[in-house]
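Excluded from the complex is one protein chain; the other protein chains are retained at their positions.
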Amino acid sequence: MSEMNIVQAINRTLRDAMKEDPDVLVLGEDVGVNGGVFRATDGLIREFGAERVIDTPLSETGIIGTAIGMSLYGLKPIAEIQFLDFIYPAFDQIVSELAKFRYRSGGQYPAHVVIRAPYGGGIKGGIYHSQSTEAYFCHTAGIKVVIPSTPSDARGLLFSAIADEDPVLFLEPKRIYRSLTGEVSDSQEKVPFGHARVVREGSDVSVFAYGAMVPVAQEAADALGRDGVSTEVIDLRTLVPLDEAAVLASVEKTGRAIIVHEAARFCGFGAELSAILAEKALYSLKAPVLRVTGYDTPFPYALENVYLPNPERVVRAVRQSLQAG
Amino acid sequence: MSEMNIVQAINRTLRDAMKEDPDVLVLGEDVGVNGGVFRATDGLIREFGAERVIDTPLSETGIIGTAIGMSLYGLKPIAEIQFLDFIYPAFDQIVSELAKFRYRSGGQYPAHVVIRAPYGGGIKGGIYHSQSTEAYFCHTAGIKVVIPSTPSDARGLLFSAIADEDPVLFLEPKRIYRSLTGEVSDSQEKVPFGHARVVREGSDVSVFAYGAMVPVAQEAADALGRDGVSTEVIDLRTLVPLDEAAVLASVEKTGRAIIVHEAARFCGFGAELSAILAEKALYSLKAPVLRVTGYDTPFPYALENVYLPNPERVVRAVRQSLQAG
Amino acid sequence: MAEPHAVSQKLPQSETDAAPEPDLLDAYRLMVLARATDERCLMLQRQGRIGFYAPLMGQEAAQVGASRALAPQDWIFPAYRELAVALARGVPLRAIFDQLLGNADDRIRGRQMPNHFGFRDVNFVVASSPIGTQITQAVGAAMAAQRRKDSIVTIAFFGDGATSSNDFHAGLNFAGVFQTPTIFFCQNNQWAISLPREKQTRSATLAEKGSAYGMPGVLVDGNDFLAVYSAVREARERALSGGGPTLIEAEVYRFGPHSTSDDPKRYRTEEQLAAAKERDPILRLKGELVSAGRWTEELDHQLWEEVRTRVTRTFEEAEKAKPLDPRSIFDDVFAHVTPQLAEERAQFDAELRDGVLKL
Partner (left out) sequence: MAEPHAVSQKLPQSETDAAPEPDLLDAYRLMVLARATDERCLMLQRQGRIGFYAPLMGQEAAQVGASRALAPQDWIFPAYRELAVALARGVPLRAIFDQLLGNADDRIRGRQMPNHFGFRDVNFVVASSPIGTQITQAVGAAMAAQRRKDSIVTIAFFGDGATSSNDFHAGLNFAGVFQTPTIFFCQNNQWAISLPREKQTRSATLAEKGSAYGMPGVLVDGNDFLAVYSAVREARERALSGGGPTLIEAEVYRFGPHSTSDDPKRYRTEEQLAAAKERDPILRLKGELVSAGRWTEELDHQLWEEVRTRVTRTFEEAEKAKPLDPRSIFDDVFAHVTPQLAEERAQFDAELRDGVLKL
């Protein structure tokens, strides 16, 4: 066990996975000599050499296209996309190729690339260093979408991602990359996909969150707790596969649901959660399902503070829910 | 007034718009000499010349990137993407540039490209000539998403798209490109964005659909009508902006909602509709909101008949809804 | 048309793993088989017995020539027009027809349109429709082979249109930077659907694009089986001896329509086609064989008869295969069916049972 932040947990996990399995390699822009712009791959090139820690030309198309080819051949590439905002030159390779390879080859050619990308706001990165577009990928059949919210989950989920037989998009909440530290095990224990984490049990209302919004939800729950409101906070951890059972169980208990994400609201991941509730938990719902999200605007630079959901907005939504029905 | 199909209506409308305004031009793969692989631009090059009906190299990146540049300069480009499935090489230009130009320039540089793309299944096109990924674009702030379901709407909505000051993704239901004909006005009357069409009034249940799913919903409503079920069918026409008022009004009346789309279910557009109901019409809902959609698999070739929603599946969902609550 | 086998940059030939001289008769038989299959499939599509077809006619020498210069362990990343490559790899005709039909025996389980096949056993990666995407993948596989120290090359097949794709640019650039053992085999058949080669790009040849990535670009007459064979063999040897990637442009002409959905009369003349057909690669190789005294008109007639019969019979067998199990629609999305897909499948089962779904 050691205390570390999320970047350190990822760095440590990459190193451990690479030590274990010579087929694991890392590629991306500035991941080698520079150790990654967020230092997630710091030191790896010294340890494993430029053949396994590959500084690529500036082309996300090339990064993901070649990573797919490597994985077809039998390696386990972990591609870093510098910011999720810059993944779009590779979008064709991801949605048309990576996500569909197993299916369209009738199972002959699975392509199990792991794509790591920092996502989300909170670092004053403006319109192109802040976006949360996980919904695009969740809507794409054939790729798993994973978002840790703690150093320990970052390690356990990344181990699962690397061992997984399917493509995984591993989104890292850069806002809490360093600000949040925690105990991380030295073991190589995996956190399995499809199992949400009950961050805090509660009986009055359920708050669903993931990534950097988990601490926001926790803070809101703390504040509400001081006023006697018992808030259940659930960290979804993996959006695909989703732990639907956990979502339904919580709302069956509390009857009230608040969904928190940074992404724009319209057709965001929260819509799916809400739709699942409207289909499968309608009779348990005592109040409208509310979403606390980014606005349906591009992500602003100067005004990011008012764009990102904060604990106060979550508290307000919870109160609104409690007053209803 | 003349009777025509959707392709003919689009072709006629493009011609009329180009006659009217010399700044309107068309570009894309095979749109010129060949008249488009679906013949939507048939004859235009003869009438307007290769300067305004531009056969481009095989690059969607180039098509949308140059179309944006043209529109910044003051022209009104209408870009054809041969199949929606092939739009991804242009995804970066669409989500990072086109949709955000007005915002990130503080209003200085609006980019009002119209992108036309045939979408959806039903032509035995398999995994890459059948997809419905409208949700990606609906989740992207700054771009409007329009899907006609009749020849007359195709004309009226396309006129609106061309006149619009914002970027518009104009998705054409290729399954009913030719099979569905109707009266189309010779006038240049626009169908305004954000106004759903009540295809058929009803009091027992609301069915929401768009594009090629509208006739499917209608057929289901016919069948249900024969059994005395009064089904309201609403064609959304524009997903962004959405006519939320029409959606809410219908469900407030019927208390039951079925959403039909071809796209995969998870995080599809139906999720947003359902979420809106779970937030704003919860107390009107007498039954769970059901979605009749494509499966969360890639679009198959040999089995497309069982992938695509059919009237029988819609009828079944309606009956399930009527039995509930 | 190009000078036969003009190499823009000639590198010293290495000794590694010299391929045997090609068997011209074997090559000729393959080319005839491909042509006969094309002809049959165009007819089958008109009869509504298959849904779609994209013929390769005119490109047989290029495809068979390239294939015969490769080793079985080399990896092939095809586009959708590479029937003759698959046949040259030893894929049974029946397996091709199973794919065209999407029946229960189809190796890709009915997931893709005709022509988009894949056969793992012969390192023939499954083709996809988006133009160019296989190019970067071929480079990645080559990087993996480098890392594993496997003495193989990867080869990407693509068309003139694909040179405009993002993956062409990224793929050749990565290959140059990492000096991967990759052959970029461009069949310039003069058309990308209706767009003629001259409007695809302003460079004088496609081969010369190699220099933008620091790699040799080779222009070869794609109607000349031996010229193609030599160009690919040379590129392969260079790659295996650490000399890096090569771009090869094989100049050919697409005799047929782009696909059965296409009407080439809209964009090209009969005269142009007739002129191109004078350079028919099959007639050319036949002529060479006849001149060499290794072939006669009579043998040729017999061969065509045999091949046509075989093609027809094989298709009829494939038509008799069982249809796909509809439940298979939920397989292979992921390695294991997720709870969510299991739920969708359960509803699907019920709907099938109740006759709500119609096959």
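When the chains are written out, they are named A, B and C in that same order, and each has its own residue count from 1.
Methods note: a contact is a pair of C-beta atoms (placed from the backbone, for glycine too) under 8 Å apart; a residue touches a chain by one contact, two chains touch by 3 or more.
Owing to the predicted nature of the structure, the values given are computational and were not obtained by experimental measurement.
S.K.: Can you list the shown chains that the absent chain is in touch with?
M.R.: By the stated touch criterion, the chain not on view contacts A, B, C.
S.K.: Of the residues listed, C:Ala212, C:Leu273, C:Ala321 or C:Val337, which one is in contact with the missing chain?
M.R.: Final answer for the missing-chain contact: C:Ala212.
S.K.: Which of B:Gly28, B:Pro89, B:Pro173 or B:Gly202 sits in contact with the chain that's absent?
M.R.: Touches the omitted chain: B:Pro89.
S.K.: What residue numbers in chain B mark contact with the hidden partner chain?
M.R.: 25, 51-52, 54, 56-57, 59, 61-62, 64-75, 77, 89, 92-93, 96-97, 100-110, 141-142, 144, 164-166, 194, 240-242, 244-245
S.K.: Which parts of chain C are in contact with the chain that was left out?
M.R.: Listed in rising order, the touching residues are 164, 166, 168-170, 173, 176-177, 179, 199-204, 208-209, 211-215.
S.K.: In the complete complex, the non-displayed chain touches which residues of chain A?
M.R.: Residues touching the hidden chain, for chain A, are 29-30, 32-35, 37, 55, 57-59, 61-62, 85-86, 88-89, 124-129, 265-266, 295-298, 300-303, 305-307, 310, 312-313, 316.
Convention: only the chains that are shown with their structure count from here on.
S.K.: Please name the chain that ends up farthest from chain B once chain centres are defined by their CA atoms averaged.
M.R.: C
S.K.: Taking the mean of the CA coordinates per chain, how far is chain A from chain B in Å?
M.R.: Each chain reduced to its C-alpha mean, chain A and chain B end up 30 Å apart.
S.K.: Provide the C-alpha centroid distance between chain B and chain C, rounded to the nearest whole angstrom.
M.R.: 35
S.K.: Roughly how many whole angstrom separate the Cα centroids of chain A and chain C?
M.R.: That pair's centroid distance is 39 Å.
S.K.: Could you list the positions in chain B whose residues touch two or more of the other chains?
M.R.: 85, 88-89, 127-128, 266, 295-298
S.K.: Using the touch definition from the top, which residues of chain C touch two or more other chains?
M.R.: 106, 111-112, 116, 128, 130, 166, 333, 340
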